[in-house]
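See below for the structure under consideration.
Our next item is subunit A:
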Amino acid sequence: MNKSLLTGILIISVIGLAALCAPVLTPHDPSNIDSNHILMGPSPEHPLGTDGLGRDLLSRLLYGARISLSVGLIAVGISTLLGITLGALAGYYGGILDTCIMRFVDIMLCFPTFFLILGVVAVLDQSLFNIMFIIGLTSWMGTARLMRGEILSLKEREFVQAAVAIGASPSRIIIRHLIPNATGPVLVNATLGIASAILIESSLSFLGLGVQPPTPSWGNILIESKSTMAVAWWITLFPGLAILTTIMAFNFLAEGLKKS
Partner candidate 1 sequence: MTRYILRRLLGLIPLIVGITILSFAVIHLAPGRPTSIEQSMNPRVSPEIQARLIKLYDLDKPLPVQYFHWLKRLIKLDLGRSFVDNRPVAEKILERLPITLVINILALKIILAIGIPLGIASALRPNGLFDKISTFFVFLCFAIPTFWLALLLMNLFSIQLGWLPISGIKSIDFEYFTPVQKILDIGRHLILPIFVSTIGGLAGISRYMRSNMLDTLQQPYIYTARAKGLPEYIVLYKHALRNAILPIVTIVGLSIPGLLGGSVIFESIFSIPGIGRLFFEAVMTRDYPLIMAEIVLTAVLTMLGNLIADISYAYVDPRIRYRKN
Partner candidate 2 sequence: MPELLRIKNLRVAFTVGKNTVQAVDWLNLTLEEGVTTVLAGESGSGKSVTCLAVTKLLPENALVGPESQIIFENKNLLALSPHELTDIRGKKIAYVFQEPSSFLNPVFSIGDQISETVMLHQQVTRKKAEEETLQLLSLVRIKEARRVMHSYPHQLSGGMNQRVFLAMSLACKPRLLIADEPTTALDVTTESAILALLMELKKTLGFTLLFITHNLSIAVRIADRICIMHRGAIVEDNTVDAIFASPHHTHTQELIAAYKTIGSL
């Protein structure tokens, strides 16, 4: 249990718990418009202040945490599943399948992530699921390459030869023997992927192409900060800090996993 691992797990647990318990932790409804309390700074009643519509920032951040974390987890779930499958198939069967899949990876990697994602956003409707889907579909390449590499090196090991010798079917070998041994690096990748997904989602939301208001996302809360920067510093500071801390936590976690 090294320091990085511990720090990462600690922070993520705090954020995760806060997100889960959002309804309990906040006395205010995040979408409660209160024109009497517009743009108020931090106070005992509103610990993190209010936004331009009088909504409590803390509650919005907590509900935003739910969005960000779920996007991160589901998007990475999709990309990891896709990556593991394609990578394992390419690594195990080799030959034309391998060449095709790896070529496909090369092509996908030629597109700057953001351009590709925005391109797809332009043609799909804006729903939360679509965002998770898109991010997942554009981030599997690293995992695929990793998986393929691991499989290639594990293929030659004795326990695999043994399994082949006793007549185990390829899918059995892949699922029962090869994939479990390759989980280490894949897990690290996935952790970093969550951080990356959260960053992409908040960037998209900030640009107006992600989570749509009034549903709060750390990214789209910051849209308002553009115009209220000079008078309401809390709207700029706190959502950004939330994103920063979450991403750093996942990075620590990944570092910690790498070391163990």
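One rule holds for everything that comes next: a contact is a pair of C-beta atoms (placed from the backbone, for glycine too) under 8 Å apart; a residue touches a chain by one contact, two chains touch by 3 or more; residues count from 1.
Behind the choice of candidates: all candidates are chains of the complex that A comes from, given by their letters.
Owing to the predicted nature of the structure, the values given are computational and were not obtained by experimental measurement.
Candidates 1 or 2 all come from the same complex, and the one touching subunit A there is 1. Within the complex formed with candidate 1, the residues of subunit A that make contact are 103-104, 106-116, 118-124, 195, 199, 202-203, 206-209, 222, 225-226, 229-230, 233, 236, 239-240, 243-244, 247-248, 251-252.
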